[in-house]
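Okay, here's the structure, questions in a sec.
The complex is shown incomplete by one protein chain, all other protein chains being positioned as in the whole.
Up next is chain A:
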Amino acid sequence: MMDAESRFRDPSSLFFQFDTIRRYIIASYWVLITLALPLWWTTTSIERLPLPTSEVYAQAQKKLEIPLAICVDSAFSSHITSLQRSIRDAASYLDVQAHPGQDCSQFPGYAILPGEQILVEDRKLYYPPSADNLASTLASLLAPKMDHRAAQYSPRFRLSFTLLNEDSSAGQVITSWDIQQAIARHIHPITSALGILHNYTIESQVQYHALLAFEPRSLSNGTVFGLTPEDLTIFINSAEWTLSSSSSNDPVFHFVLFIPSARRRPLTILNSDGTPSSSSAFLIPQWGGIVILNLPPPPPTTLHLDLPDLQSSFSSFSRHLLTLLGFPRLPPSISYSSSSNTSLSSWQIDTLLRQRIHENVIQSHNTLQSTVTLVSQIDGMPVDEQVQSQVQGSLSTLHELFRYASVNLTFAEMLAYSAQALTLSSKAFFHPGMLAMLYFPAEHKYAVYTPLFASAMIPLLAAALREIAAWRKERREARAVGDVREATSGDGPKVDTKSVL
């Protein structure tokens, strides 16, 4: 017997419901949730490919030894050990093999030959046998300290030459300059000699109104104007002057030829004690060079600067450029051989190459190490295939460099290897894909996810539980009925089972 109320409460008795269909519906939700869980997991997890961490640390422990064979004339054979030691002390990355020889003048590499005065010629050093500090001279020639004014290594540099008329309205204006010839004469020799190190882009411009942001000091009744050392640090009026185009991301060296206004001429640089300096050029470390060109006041109002006018300015610029590129200076005691036609000796170029190779290797070691430590430190940082391959590429380039360095690589090839390792490692480090997930505190996550999931999960859970309970109840009842049937069938003859059903 069932009363009406319990009939409606029991889902199985509703006319439009069938147990099986209802259970399929509820089960389908759960099947979908279980199927969606792995999808949710894979789409929300961050791709973190493994990086060759132990390899990176092992590589960072290694030190590159650049082989350097020097033929030492028999006149200096007693100096060989002290010579080797002093170079090693100055630069531990050099693997110096100094060996005595009779005909060092024919030797293709570095050679130390007896001469009357200290001279360099190509890769030969002439040295008077009587002079004693050969070891220290050689050390300063082969491994000088890197100038802090030099820029960090970059495969590409942009050189920007600017002619600045301070105030064209004041009278005289320079409208053009023989920049192409000046560059060809003063800058190209450097860029071609050091073309092995960097790729250079050159741009130039002329500006007509470039006011200083301060008033130069007036000396001797306003006939001479002076710039104090403090003035020089604020000389560049960066708020008003546009000194280079922003067409690429390469580092830029700026070279500014400043023509003071006709009203404020001559403009001189003052020493710290206030006396006029003999120089009219100064260098801003890692930034560029500035030359102040005081023209005599001639009648014409417009003017063209031709090559002879630019001679001294551009020789300053070329000196600045060499400093900015880290080109080592010859020790003062050494002079160039009269037969060579350039101040860029192979000694210095090779030294710069070796320094840059050493720097690049150290730098790529550091960058690789930083990459792996950073990835292990910051959990939310993704590491994709590209980063992985860049790290591996950098590593394998370094491996090759280290393997072949002692065998048969020229300095130029070693530099190419080291530059590539550096480029790849920094590309990996600054890969745009490695942007870490934003940090959210745990309580924020609960605060966001609970209202979202709780409201959906509670009815689902409740329905599932109720259904399971109903199913178990049914089974229990079925079993009870079965028991009854068994019990009655055991008593066979007494009860007619059919009458019970």
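Here, contacts are C-beta pairs under 8 Å (C-beta built on N, C-alpha and C of every residue); 3 or more make two chains touch, one makes a residue touch a chain; residues count from 1.
What we mean here is this: contacts and distances are computed from a predicted model.
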Undisplayed chain, where the name is taken from the UniProt record, one of "Ribosomal RNA-processing protein 42", "S-adenosyl-L-methionine-dependent methyltransferase", "Peptidase C13 family-domain-containing protein" or "Protein pelota homolog": "Peptidase C13 family-domain-containing protein"
Candidate in contact with the missing chain, chosen from A:Ile66, A:Ile179 or A:Leu415: A:Leu415
Chain not shown: contacting residue from A:Asp309, A:Glu359 or A:Asp384: A:Asp384
Residue among A:Ile236, A:Leu325 or A:Ile349 touching the omitted chain: A:Ile236
Selected from A:Thr44, A:Ser130, A:Asn408 or A:Ser455 as touching the chain missing from the view: A:Thr44
Chain A residues that touch the omitted chain in the full complex: 25, 28-29, 32, 35-36, 39-40, 43-44, 46-47, 85, 88-89, 92, 148-149, 152, 155, 184-186, 188-192, 195-196, 198-200, 213-214, 229-230, 232-236, 238-240, 246-249, 251, 269, 277-279, 281-287, 315-316, 318-320, 322, 330, 336, 341-344, 366-367, 370, 373-374, 377-378, 382, 384-386, 389-390, 392-394, 396-397, 412, 415-417, 419-420, 423-424, 426-427, 429-441
